[in-house]
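Just one protein chain is left out here, and the rest sit where they should.
Chain nomenclature is as follows: A, B and C, assigned in order of appearance, with residue numbering initiated at 1 for each chain independently.
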């Protein structure tokens, strides 16, 4: 049994983390912090947690986070930069769901996030928390950088191919679609039901912050810089990411289906569908599962990979718990076993 | 004032056609046919038409369609094959919203639609009803093949580029997303709210019938066979198509924005947005407008075209009315002037 | 042709008013004001208006509203209080979509809106703009108080009954359901897609500001204070109000269907359905129509009235235009003729 704190749990990744941790048999939630809502019962803000989380939000300064075994950050960027160091110094493991420690290059981070990197001295400690890529390094991590939602869906669709050299690394197109919870729980006109409902659009075509994050992973796996186009879109649904990847086979005839089947055979949270299937976001709703299917369009010479996750689970809080399980030696799937709620 | 008949108006393109034609100042709806619902008031099936369409569905055999000036088909494929010939022989103009006369090659049609082409002798008469491509030929058409919804959104995003030779015609990727009304008004589990809502998926990755239709248009414009990947997806909304096109510039430096601005300057129903904009399907809801924007993703060397339409209007019934206006010499936008309903 | 100004057109009733007025053959929009967005093109904020409204938002102080024939207020409460007087003094007709002049009792207004009434001296001029109740008074009104959305749906379902004395006025229950555009275009967490989607709840059970407004109308028609329970609910859709009214017949046997049919026979925007029908909000989407049906539940002795409107049209901007038409002697339905967009 470990004791954990959560910094900034008033957003959607926060409430999702609380849902998962409240039922986790090896975890006791010690403190849930919020500067603005200190004193408010957590279950008052999130009625879905009534009877499950019996804590009030507490000011971070009062939370004695340094007495926790692990602290999660579900915060806007910059906060973990400021707070992670002292916790790490105190021997607390830090699991950061924000983007603060995802990019290994502080300059690159500063360019994409529009402010100086606040803790470059800790970058060497940070482990990128994609278990399918970094499982062993995660086990011994002190500072875990939980991957972004798009990078998770896209990277899982590409790992087997890049590792096998089975596609042209210079020609990767990732057309991604996300439910609106990915934009967070900020009060903003662009997220209103009347704006987003019955509507579909692309966004960030000039460049999205997940582009350098995805590239960092792909470059590493490919062993060279890849060429990546990444275009996100907003779907009128709450949860779910669907990545459609357009790739050019390379390196001779490959049985792509067999490649994926073998690569993910022992992965607890990646499910490769049969040829001809189309994974649906609803089939992973509320769970840590990524489902993948392959297609080869007629007369195209292209390979298409379809990859779906729940952006709040495998794309955020579930993957954070999976990482925590690895870091503390719990069975990897602990607390992540609930079935998808369908319909 | 012309008199028109509508065959098969019990689906979504049918009711949309009725909405548009009921308010069209130059049209009188003479007959609305349905084999299964003959005798039922049209406004009984579609309460939105109460007070606007005061007709009963009538059996096609009773409808005296040969006395109409024009007959629209909003039918499953095969019906227009069987019924168009006698009408054309009687001097009636035929405006077919189905796929029956879209492909010029009867063999190709048979392969994709799984049955022999029922009226190959009329293919020479058929004009593909995309005004931005074929305006003059539409004016004198006797048999109009109204384009499919995806082909409209995709083709309008490519015409300027292919005509200018500004992209590599061998490397065209069209990732398309459609609201569910595109699947029609058939009773089927896959279209239920509880299946489609809060869900996103690709479909038809083995090949969609709109692929050969799009190719036919692009091949013609490019003057050679193009390489096209076309992957459709289903969006949990009622109306709207968003096509995201990934293209490789070719033929030297091009000011793509200027190219599109010039190409569509005088088009009444194509609206090119400023650089950096993202067209939204909600901004064209209920209207015949296609909105297009361009983007050039960072470090990619690619051009991305974003194109949105309302699948039931510019993607079906509105484009049919636009074609009818051209065929009968009415101002092209007659009856198509209503503003988008937003939100 | 009249010239109009719109104060506060950055919300949903504002954009809806712009949609309707931009196509109105007797209206020229002279100025659209916004303090915060002065200088922004209207069609930049609302892409649905591209090519239709070619104006920038202008600061109210610069707008020369006193030179308009009519000025619409689509503002939070209090604004029309402050601005209406000088306009009226200048001979401008004021059409107020806010609640500022709906209640005839300034004390009551102050109690429900939490601030003193800012223009009690103008209350005597204000005409409550429900044409089905006040058509003649509206024709000569200088200051029109456009009814709220719920009051419109509820009142239209009760007028025939109260006027005929056919129900017990002490026992009126109005269970009302609204799409989320009714909450306006404010940035607030409670309106986010992820909060409102796939969710249903009641709100304001302690008392909603439309309760005294509805009561004022019903009291007037009944000629005595009525007993009214009014409970609103939030529906995960953008547009539409559905009121379900539970009533106790009184005063002897009444043919309720005949009563409604006769009462609304000549009303251009109220449509009484046949017995057994259930009006759907989708059947009035985008239009100024109210559809009503009656039911008498088994073994209950109760009468149930079902009443639907589009909250942004008959519940706000459409009714405002209907009122303007009456005030300026235009045919009552001018500019309100577009058909519902379905599906």
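Keep in mind that, in the parts below, contacts are C-beta pairs under 8 Å (C-beta built on N, C-alpha and C of every residue); 3 or more make two chains touch, one makes a residue touch a chain.
No experiment lies behind these values; they were computed from the predicted model shown.
Touching the chain that is not shown, out of C:30, C:210 or C:242: C:242 (per the contact rule at the top). Within the whole complex, the absent chain has one touching residue among C:72, C:230, C:269 or C:330, and that is C:230.
Residue in contact with the omitted chain (choice from C:85, C:120 or C:343): C:343.
Although one chain is not displayed, chain B still touches it through residues 12, 179-181, 185-189, 191-198, 236-238.
Think of the hidden chain as still there; on chain A it touches residues 12, 15, 19, 22-23, 46-52, 181, 197-198, 238-239, 271, 273, 279-280, 282-286, 291, 337-343. Where chain C meets the chain that is not shown, the touching residues are 173, 175, 177, 179, 194-195, 197-203, 205-207, 211, 227-231, 233, 235-240, 242, 244, 246, 276, 278-282, 285, 293, 295, 297-302, 304, 306, 308, 343.
Here, only the chains that are shown with their structure count from here on.
Measuring from the averaged C-alpha position of chain A to that of chain C gives a distance of 45 Å.
Rounded to whole angstrom units, the spacing between the C-alpha centres of chain B and chain C is 37. Residue positions 12, 181, 197-198, 238 of chain C each touch two or more of the other chains.
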